[in-house]
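This view holds just a subset of the chains, kept in their places.
Going by the order they are written in, the chains are A and B; count residues from 1 in each one.
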């Protein structure tokens, strides 16, 4: 698209060359043909060095002028609008069942549902209207998928899994795998018996939940592992059996929640954090990256960090320990040096 | 099922309304139609507030009476029995090869084997009697799968992988991927050459092993990556090339074992722990959650925690440092204040 056409579409003004633009990118990663954007004068140096063919600038920008600039009231917002113009249309997932899909005759498929190539839908599964189940997905016996939910390729839903409406389930997500549960007995002759505890429950996902690639959520031992509405889960997250997340919470990549733990509403669990089993995290609590939470958090502290997790104040004090100890060491040395000779002998 | 029928089946006594029950759940997560259970008087408040339609209570329970109660000798055990009654039957995996599966004619398929839809079984693979290989699985050339082993959908077994009998392999598990191995050479002209080290070995899984969803176990550089019998591995665990786990051990979610490390018998590696490469963990050692183990553990300490991992005593002392340092600081301040004026000048 010509810069002039883009400027017109974005309601902006072109300054400089009317270059051809094919994509959007940040100032540093942009290449020839890219449109970039800058609204912060502190980044004006990047406007000079960028390889972008044109840059979106705010109306009042008075930093360096690139080869080609489009002035707009809000460069951030204009960039998103431009990105939408450049982005190819999303792949069309037209209603219908691909002929290579294996759908059990007893499955109930709603109006407008798309079922992709090589997908398997087992006995008694129900897929509600306008849901999209892409290629190579496995939908086990008796699963229920809500309206307008979008399931990307190569997801597996083990038997009995329930997914709400307007959910987005990314590639490689595993819902309803067996929870980790075993009993270990040492027999009188010393042999060890390890028996599997049956995992008889299900996974239930509320409305508006998004689950990132390769995340795993285990079925309950009994009852339900429950992910409340509007919860947003990133990639490679582990959620154990019988976990209950109230809703409107976020779980960032590679975090893990052990079995039977309850997470309140509006919580945010940062990347690589780990939360022990059988505890409760109160509404609105944030658990920092790589934190380890061994005990329930009642919400009196809103942000915890470290392992075992503590308040920012406590964590900060711990970080300062080397300096404090070095200072103490110097002071003790001074005190020892200040003793009169005859004192030293006292001890 | 009516509460009265359930009471009869469980050998218990119904007290209160003869409600309809459809599922089991914990007291807090239970909904209308659920059966819950309580044996601990400390949870008696939950018996009052639960939404469960009926609650299993011990014969001697004298806490609050729910709307409907079933008295049994052991509420825990009765709840598992009830859960089994409520649970739909496990999906039937009848013997036979689904017509959409692609099975190489040279593969040896035992008696009673189930091979699911869209599964691929390559040249020379052997699947022993009564094994279940569900839908969309990939079984590479020359793989061997033991009797009664159950492989869930969308597992991949790269060529040569050996899985014992009575194993359970959950969705998305990757067995036999190349180990991470490269040589880096800086040429005389400064260019860097990175070459792949061929990964020529295999993965071998012993009998009775269970492997959780999306776990990855790499093939050996030479020889075998070996997971000994009855080892139970949770979700999203990483096991590097040439790792050797003796058997009867547990690895909890998101833990990782780097290449060539040996894990003894009866070890327990807790969630998100990491173990360095080329070391040995003695029989029966437990590695705590998020611990980092840089060196071999000879078993003189049975439980390690922290990063780098240390004994609970050492870890506990480390946690107490801020308090200890604050106390020392106060004492040093006191000592300084106590000095007579002429002493201060000495230093």
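Everything below uses one rule, namely that contacts are C-beta pairs under 8 Å (C-beta built on N, C-alpha and C of every residue); 3 or more make two chains touch, one makes a residue touch a chain.
Here the structure is a predicted model, which means the values were calculated and not measured.
Chemist: Number of identical chains in the whole complex, 2 of which are shown?
Modeler: The complex in this structure file totals 3 copies.
By definition in this document, only the chains that are shown with their structure count from here on.
Chemist: Taking each chain's centre as its mean C-alpha position, how far apart are subunit A and subunit B in Å?
Modeler: Subunit A and subunit B have C-alpha centres separated by 22 Å.
Chemist: Please name which positions on subunit B make contact with subunit A in the complex.
Modeler: Residue positions touching the partner: 23-26, 28-30, 34, 79-80, 83-84, 86-88, 90-91, 98, 100, 116-118, 134-136, 152-154, 168, 170-172, 208, 210, 212-214, 230, 232, 234-236, 248, 250, 252-254, 266, 271-272, 289-290, 319, 321-322, 325, 328-329, 332, 335-336, 339, 343-344, 346-347.
Chemist: Taking the complex as given, what residues does subunit A use to touch subunit B?
Modeler: 100, 102, 118, 120, 122-123, 136, 138, 140-142, 154, 156, 158-160, 172, 174, 177-178, 180, 182, 192, 194, 196, 198, 200-201, 214, 216, 218, 221-224, 226, 236, 238, 240, 242, 244, 254, 256, 258, 260, 262, 272, 274, 276, 290, 292, 294, 307-308, 314, 317-318, 321, 324-325, 328, 331-332, 334-335, 337-338, 340
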